[in-house]
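Part of the complex only, each chain left as placed.
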Amino acid sequence: MTDDIMTRDDVTVLVLAARKRKKLSWETIAAEIGMSPIWTHMMATGMGACPKDKAEILGRLLDLPQAAVEELQECPSKDWNRDIPTDPCIYRLYEIAGVFGPSFKAMVHEMFGDGIMSAIDFDMVVSKVEDPKGDRVKVEMTGKFLPYKKW
Amino acid sequence: MTDDIMTRDDVTVLVLAARKRKKLSWETIAAEIGMSPIWTHMMATGMGACPKDKAEILGRLLDLPQAAVEELQECPSKDWNRDIPTDPCIYRLYEIAGVFGPSFKAMVHEMFGDGIMSAIDFDMVVSKVEDPKGDRVKVEMTGKFLPYKKW
């Protein structure tokens, strides 16, 4: 990490450190740039490109150097670390894909025909549902249906 | 597959063949046993145990032999075939866990503290959202938040 050569990983380190130092929640950061918390976290930790105006607000909010503000606007390599996640919180999403994936697939085909739910033209919201038997995590996702082209 | 020895995989084969022969949708089968389509498909294809009364309705609806009706009530091995799914429709769920998983984790911790969303005390609904720019697949999931025990 130098003035001249700053990778996306360097930017992520700066973002996380600034957030902790300034005691900001992701909810607050997201509100500042007018986006949802999931998208904001994903982009700010290196999984998406940021529009110029929002990168500049983020830069001011988190005291980022100009090189970081520019790097945030690049299209990053969206690689992830482990083929099979080990962190228990993320593993549960993977287990859901394994246990419920074929049922999800059956319903998509029954409702839409041969194709998939896009993971690109896609959004996700996470919220808390209070419940006397124990609060619940709610996840809502929508993705554009893409039918297989026939040619 | 004999009268005496019937595995859960044998039952799945019988279920899928009967459904095709009788031209029933999963939506219809689910309504017949009073459950949701995702749960019904998951259970009927070997990823869950079926209560006795519902197994009997399913047996009558799909002309299953008694041994199959009983096997449906057993707790199955919920193994899945491929560590990294290759079917494009299921892979997208896996990619979502990879790309958006860390952001999901960050929001869970911000809202609830250290813990996970259960994949067991869990439900999922898939529906269609009509959209002039292209219909969307909507997935809603809720799972009980489980805080890490401290002792």
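Chains: A and B, in written order; residue numbering restarts at 1 for each.
Please note the rule applied: a residue touches a chain if its C-beta (ideal position, glycine included) is under 8 Å from a C-beta of that chain, and two chains touch if they have at least 3 such contacts.
Because the structure is a prediction, the values reported are computed rather than measured.
Q: So we've got 2 copies placed here, but how many does the whole thing have in this file?
A: All together, the file's complex is an assembly of 10 copies.
Just so we're on the same page, only the chains that are shown with their structure count from here on.
Q: Mind listing the subunit B positions that touch subunit A in their complex?
A: Residues of subunit B touching subunit A: 25-27, 37-39, 41-42, 45, 47, 78, 80, 83-85, 87-90, 92-112, 115-119, 121-122, 124, 126-129, 131, 133-145.
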